[in-house]
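Missing here is one protein chain; the remaining ones are kept as they sit in the complex.
Note that the chains are named A and B in the order they appear, and that numbering of residues resets to 1 at the start of each chain.
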Amino acid sequence: MGVIDNSQNQVASASFEAEIEISDIEHPLREAARMFVRNKAAVAGLILLLGILVLTLVMPFFYTIDPFDLVWAPLSPPGTENAPFGTDYLGRDILAGIVHGGGATLAVGASAAFLAVIIGLSVGSLAGYYGGWVDEVLMRITEFFQVLPTLLFAMVIVALFKPSVATVAIAIGVVSWTAVARLARSEFLRIRSLDYIKAARSISSSDRRIIWFVILPNAMPSLVVQATLAVGGAILFEAGLSFLGLADPNVMSWGFMIGSSRDYLMDAWWTVTIPGIFIFLTVLAVSLIGDGLNDATNPKLRER
Amino acid sequence: MANFAIIAVKRIINAAVLILAVVILNFLLIHIAPGDIVDTIAGEMGGITPEIIAEIRAEYGLDKPLYEQLALYVLKILQGDLGHSFFYDIPVATLIWDALPQTLLLVITALSLALVIGTIFGVIAARRPNSAFSHFITVLALVGFSAPVFWTGLMFLIAFASFIPVFPPAGMATPGLEPGSMDYYLDVLHHMVLPVVTLALIYLAFYSRLSRASMLDVLGSDYVRTARAKGLSERVVVYKHALRNALIPIVTIAGLQFAQILSGAVLVEAVFTWPGLGTLALEAILRRDGPTILGILFFSAAVVVVFNLLTDLTYNLIDPRVRLGSKE
Partner (left out) sequence: MADPLLEIEGLRVEFDTRDGVATVIDGLDISLHSGEILGIVGESGCGKTMTALSIMRLVPVPPGRIAKGTIRLQGEDLLQASEKRMREVRGNAISMIFQEPMTSLNPVFSVGDQIVETILLHEGCSKREAWRRAVEMLDAVGIAVPEVRAHEYPHQMSGGMRQRVMIAMALACEPRLLIADEPTTALDVTVQAQIFDLLKDLQEKTGAAIVLITHDMGAILEMAQRVVVMYAGRKVEEGPVDEILTNPRHPYTSGLIGCVPHLNADLSGERLPLTEIPGVVPPLTKLGQGCPFAPRCVKALEKCRLEMPPQSVVGEGHRVSCWLIENDGSGYE
């Protein structure tokens, strides 16, 4: 008969070794951290950010010149004694402005981003998880906020209520949460349909548990990346508003420095160039870190 | 085609609702503002009596119930009446109409440049992944995002209007030239270069990266492999088969970015003292000219809605998968 004798193929593992390699299993956080550290640009960004944090949070205690004080002749170039970075049109020390002004910029940037993330995450996660009419309503609201030109709307808000650090931060946050919402929603939609969610549901986990303990941790990588982007964007936004003169005039910030010296740029380039460089470096640092996090957590998506 | 018509109607209704929502928002903002119209006018006039205040209130319809005021407001907007500027004492709509062309000139030029160059850059970078050019694009995108747009503009001014004075430092045209003449147009062009380049740079950074990502994605797809297996030359594969598919997300996203684009324009106009909507808005805010501010807000939001609608409909038209309905 043409029947193949299968007995010769019975598993006979007792008499030989199957050479199977099981590679070491690594905790995803460790793996992400390792990949991040390998990324030279990301590490450079981190170091840069640390430098800037030191400059703006620590240095003010050492370099105590008030940025609003008139220290020397106006429009002195960098390298003048008493004013290493020069002075502006009123004679204010630029270096003092950098050291003391950074705090406001960073504080507003961070809190605005934080606000945007909180709002965006809430809206997006609920929309993505529950779907149906909840999704519809929330998405309509998101769309509404999306069509309002961000800068104009923020300008209006700040103009309506007295401009202060808090107002600016809130205005920026209120205007920039839609990107986070979209991302959160798509992440929740994606993860919600994965099999392990069905498994969690089948053991009757409550919605709240599932959202907080299962989906959210999985959405974290993308959300963290988006959050760093939001910080960068918020810093730029704040700089823009200060530049236009719409922020609190009693608080020194880098954008304010550029804006107030704008008319003197032809004769005193350092008054606008130097603060701008610091804004650039800060946002660059944050972006590099964000890119690094992105690569570390989503290696397949990265295209060079 | 019926498929398309249904989609179109749905989207148009959606757009109308959005615009209505913006109108309502505007209305709310008018009434939230601490201090209202009457206070401002009263402030200007000096010497008020309660009777005069009541008169003003009646004139502006502020004595009517809120929802009636809203209805009136909506009606006014539908007729194109966006209010009356406190500062200039002319209709807001006129102000906007006068300022709009200048802004459009800037934005459309910058956007077109950025899209075309950005797409080309992306295609080149995608064909040579890991090359120096591809790294250049990454760096460009990073720098383009991190440098504040107004600062870049100022740097350009310093470089090309001060150190090497090639371009004019401000404004749109040199006074004294006959509008409509060739000299005038050339002059405007001359003034346009720096602001357009500043604006375009930001968009370029974004679009090159987007284009590269889209192209890379498409170049790895199965139908590109099929095209190669048919014996088509690499050029045909890239520019005919791949690019058409890669353009779809690029154009779509470009269209949806319009809200950001307007923001960039405001800052650039401020830097270069370009007489457009952005400058108008800024001045209105600094002068607390409520109607003008809100008029511009509404107008730009409406433009964004319309623009999104157009992009949406165009996308539905050009992608046959959507146009004809899918069997999947």
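As a working rule, contacts are C-beta pairs under 8 Å (C-beta built on N, C-alpha and C of every residue); 3 or more make two chains touch, one makes a residue touch a chain.
Keep in mind that this is a model prediction, so the values were computed, not measured.
Checked against the full complex, the candidates B:Asn14, B:Gln69, B:Ser162 or B:Ser221 give a single residue touching the omitted chain, namely B:Ser221. In the complete complex, the hidden chain is touched by one of B:Asn14, B:Gln69 or B:Asn245, namely B:Asn245. The missing chain lies against chain B, touching residues 221-223, 225-233, 241, 244-245, 319-321, 324-328.
Quick note on the criterion: only the chains that are shown with their structure count from here on.
Centre to centre, using the average C-alpha position, chain A and chain B are separated by 24 Å. Chain B contributes residues 17-18, 21-22, 25, 29, 32-34, 129-130, 134-135, 138, 142-143, 145-151, 154-155, 157-158, 161-162, 169, 212-213, 216-217, 259-260, 262-263, 266-267, 270-271, 281-282, 285-286, 288, 293-294, 296-297, 300-301, 304-305, 308 to its touches with chain A in the complex.
Taken in their complex, chain A has these residues touching chain B: 140, 143-144, 146-153, 155-156, 159-161, 232, 236, 239-240, 243-246, 255, 258, 262, 265-266, 269, 272-273, 276, 279-280, 283-284, 287-288, 291, 303-304.
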